[in-house]
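All protein chains of the complex are present and in place, except for one that has been dropped.
Residue numbering begins at 1 within each chain, and the chains themselves are lettered A, B and C in the order written.
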Amino acid sequence: MMLDSETTKTYTRPISKAWWLRDRGHFNRRYFMFLLRELTSVFVALYVVLFIYEIFLLTKGPDAHAAFRESLNSGPWIAFHIIALLFALYHSYTWLGLTTKMQAAGRGLVKIGTKTLPPILIALGSYGAWIVATIIIAYLFLTL
Amino acid sequence: MNIPMHDVLLVGGGGAGLRAAIAASETYRGADIGVVSKVYPMRSHTVSAEGGTAAVMREDDNLDLHAYDTIKGSDFLCDQDVVEAFVKEAVDEVIQLEHWGCPWSRDEDGRVSVRAFGGMSVKRTLYAADKTGFHMLHALFQTSLKYDAITRYDEWFVTSLLVEDGRVCGVTALNIRSGNIHAIGAKSVIICTGGAGKIFPFTTNAAIKNGDGMALAYRIGCPLKDLEFVQYHPTGLPGTGILMTEASRGEGGHLVNSQGERYLSEYVPGKMELGPRDILSRSFIHEERKDNVFKGPDGSYVHLDLRHLGEKIIDERLPFVRELTRNYVGIDPVYEPIPVRPVVHYCMGGVHTDINGATPIPGLYAAGEAACVSLNGANRLGSNSLTECLVFGARAGQVAAQHAADTDFADSASMARMAQDEQKRIETQFFGTNGKERVANIRDDLRKTMEEGAGIFRTEDALKTTCDTIRTLKERYKNIGIDDHSRVFNTDLVNALELGYMLDVAEGLAHSALLRRESRGSHARSDYEERDDENFLKHSLAYQTDGDPRIEYLPVTLTRWEPEERTY
Amino acid sequence: MNYKEHKSEPFWWGMFSQGGVIAALLIPIHIFLGGIAVHLGLIDAELMSHERLTGLLQNPLVKLYLCVLLIFTLYHAAHRIRFTLAEIGLHSLAKVLPFLCYGGALVGTAVVLYILWVLF
Partner (left out) sequence: MSDHKTIKITVLRYRPEEEDAPTEQTYEVEFRDDWVVLDALNHIKDHIDGTLSFRWSCRMGVCGSCGMMVNGEPKLTCAAMLRDYYPKEVRVEPLVNFPIVRDLVTDMTDFMDKLKAVKPWIIREEEKPVSEGEYRQTPDQLKDYKQFSQCINCMLCYAACPVYGLEHDFVGPAAIALGHRYNLDSRDEGIQQRQHVIASKEGIWECTYVGECSVVCPKHVDPAEAIQQTKVATTTNRFKSLVMPWGNKT
């Protein structure tokens, strides 16, 4: 209970819009890395839209598609893909890291009886799945 | 002026206070409970208790055994009817707390685990790793949130008890946030403000433990009982006084002097590290006199060695010990011994109450360390204090609620007047003058003289000096000046008010110690080394007067156990 | 404060989270193969030709795979973009952002399904 007359004047320091860069005088590297992690989604989205557009062009015939492919074969587009790849890799790294951490936590999802799997095995599992998936896709794409 | 009124008002929101609040609200439907606490309840010092909570839980144990251990531990100064009630109700209380979610450590079969503790003849200490007090307090606090009948006044500081027609009818309290003084009316007031360890320089006690509630009661004529009994915990970190729980010895840790010897074999051969705290603390002083101790910047110390327990046991049962030593002294107990020395830990004495927590003043109750129900006598056994908070918190809550049901509120207009007078008193005393004395200086001098005269070993001369010094400190206190004259969250003012409480409790303590010319439990007089049942098998009662306190005596209640020599 | 269990958030979050796994496992290799490797001459350009790709798309399993890959990652991205925009300053639009972002993902879903199962 607080008597209404008892509340006193307070001061709230506003959070900066660029808090992930610098807030109230301090830079926090982890906030910055967090924002980079969230930004990966923009590149994922852009890439997926581009992918959908390419499939759409496939329905428009070989010329349209070839022209599109040709335009991708340029410095800026290659640069875009390299940046997108770096972000996508960062997404994979952070996402799999967090799921590993989560499954390793006290009441993890990976439980055998009452025992939780050791974190290192879970980590091997998730990063292993990534490598396996990558190899399978590459193999299928190159050989089908 | 609108004055809040409660059937039962708790002063203090720690283990005893919250248990009492819940008990009071369960005593009868419609009971309206207030809890005034100078800190948010989960900050209360119960939070720091580490080792455990005693109760008879196993087949190899029984109530008489727990009672006997407690009585012997108290050096026969406890009231045996109180002890019998205590051991009986302890069992239900710890189970109740289990039902409220306390995460007690468990055996494989799902029962709560018990561990060994100093002075206990069998394993009967329930624990939640080595954060027992923390878990108990949070379980109690979080459970208290579900009782709508409980209204909290967080960060309100009680400045006086209101008395009308000889009965307590409420309190005045400073809302620390706003700086306003308010009257809060109550039919029953329960003091649960904890001990007064902070009147000593080296203590495991938190900054908030200044004997506030004891002094509040003392000032309205309520006697303080057995104040001279102050427990030193044998294993505190030098300097900070941070507690290395007794459980570290219960789990098998060794105390080793500078010669590499487990020196306790000379003093408590039968119990070694599991001897009672008063004897272990005195053993340290003997070793110090023999120069068998290490020397450091914060005085001498011995080693608490846990290395042979191994990392697994330490992490499982004593994780907090490892956390504290790593963070505060940079020592990892898995690889190095921990420096420890005796530090003030607990006040056996406190507000004089009967077996139900009722004081001689109608409407006033007390429980927990602030009270002296006479469970602990001259020396408390480790792990009885948390249980005491539960058992006598619950008792006091129930009895206070029953009293409230049969009583009317006092006149609110006169209470409002008293609150205005109190506001004036405080403004005049602390804001109106240009006193030159600093709070910190008087406080430091008080602590110094308490250590010198009323420490582990006491003598007539040293105690007389301490009594004189306290008298001059009280004079200096009248000339106090504080830096902060603002209203909002003025902790300078709070500290000054606390210092006033400390001086009162210290005065009662030193005079009680001076007149007890025997050695019993924690009270060790170098000039009277023997226990003297003929003259001193009785409680001391300190009453405040205009001059030195008046000390009276009260017989000890014996039921089934005759006093005998206390050896381990 | 009156709290209410939110019934649709678990759906969006579930899609986000599934999409997150799929994107983590599969997107890097796709970017690498189609956007980088082929242009740097690491793989044969014929692999990305109209003829080969339309050929692949005749396989219903490939279509299904692309549906899963593209649709789930869209929801993943939509969800994250929604919160990121709020966190970097569009907090005042917090009420509108879900409609914009999930709306975009829903449109994307329809487009993907239409192209893959109607146009092909």
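We take it that a contact is a pair of C-beta atoms (placed from the backbone, for glycine too) under 8 Å apart; a residue touches a chain by one contact, two chains touch by 3 or more.
Keep in mind that this is a model prediction, so the values were computed, not measured.
Colleague: Which of the chains on display does the removed chain touch in the whole complex?
Modeller: Taking every chain of the complex into account, the missing one touches A, B, C.
Colleague: Looking at B:S25, B:S48 or B:T172, which residue reaches the missing chain?
Modeller: Residue touching the chain left out of view: B:S48.
Colleague: Of B:F76, B:F134 or B:F229, which sits in contact with the chain we cannot see?
Modeller: Going through B:F76, B:F134 or B:F229 one by one, B:F134 is the residue touching the chain not shown.
Colleague: Touching the absent chain: which residues on subunit A qualify?
Modeller: Interface residues of subunit A facing the absent chain: 2, 8-13, 15, 19-20, 23-28, 30-31, 34, 38, 98, 101-102, 105-107, 109, 114.
Colleague: Considering the entire assembly, which residues of subunit B contact the chain that has been omitted?
Modeller: Residues 39-40, 42-45, 47-48, 92, 95-96, 98-101, 103-112, 131, 134-135, 138, 142-143, 145-146, 154, 177, 206-208, 239-240, 242-243, 297, 320, 323-324, 327-329, 438-440, 482-484, 486-492, 495 of subunit B touch the chain that is not shown.
Colleague: What residue numbers in subunit C mark contact with the hidden partner chain?
Modeller: 1, 3-7, 9-11, 13-14, 17, 80, 83-84, 86-87, 91, 94
One rule holds in what follows: only the chains that are shown with their structure count from here on.
Colleague: Can you work out the whole-Å distance between the CA centroids of subunit A and subunit C?
Modeller: That pair's centroid distance is 12 Å.
Colleague: How many angstrom lie between the centres of subunit A and subunit B, each centre taken as the mean Cα position?
Modeller: 54
Colleague: List the centre-to-centre spacing of subunit B and subunit C in whole Å, with centres computed as mean CA coordinates.
Modeller: Computed value for the inter-centroid distance: 63 Å.
Colleague: Which residues of subunit A touch subunit C in their complex?
Modeller: Touch list, subunit A to subunit C: 17-18, 20, 35, 38-42, 44-45, 47-49, 51-52, 54-56, 58-59, 61-62, 65-66, 69, 72-73, 77-78, 80-82, 84-85, 88-89, 91-92, 95-96, 99, 129-130, 133-134, 137-138, 141-142, 144.
Colleague: Using the touch definition up top, name the residues of subunit A that touch subunit B in the complex.
Modeller: Of all residues in subunit A, those touching subunit B are 1, 3, 5-8.
Colleague: Could you pull out which subunit C residues touch subunit A in their complex?
Modeller: Per the touch definition, subunit C meets subunit A at residues 20-21, 23-36, 39-40, 43, 47-51, 53-54, 56-57, 59, 66, 70, 73-74, 76-81, 83-84, 87-89, 108, 111-112, 115-116, 119-120.
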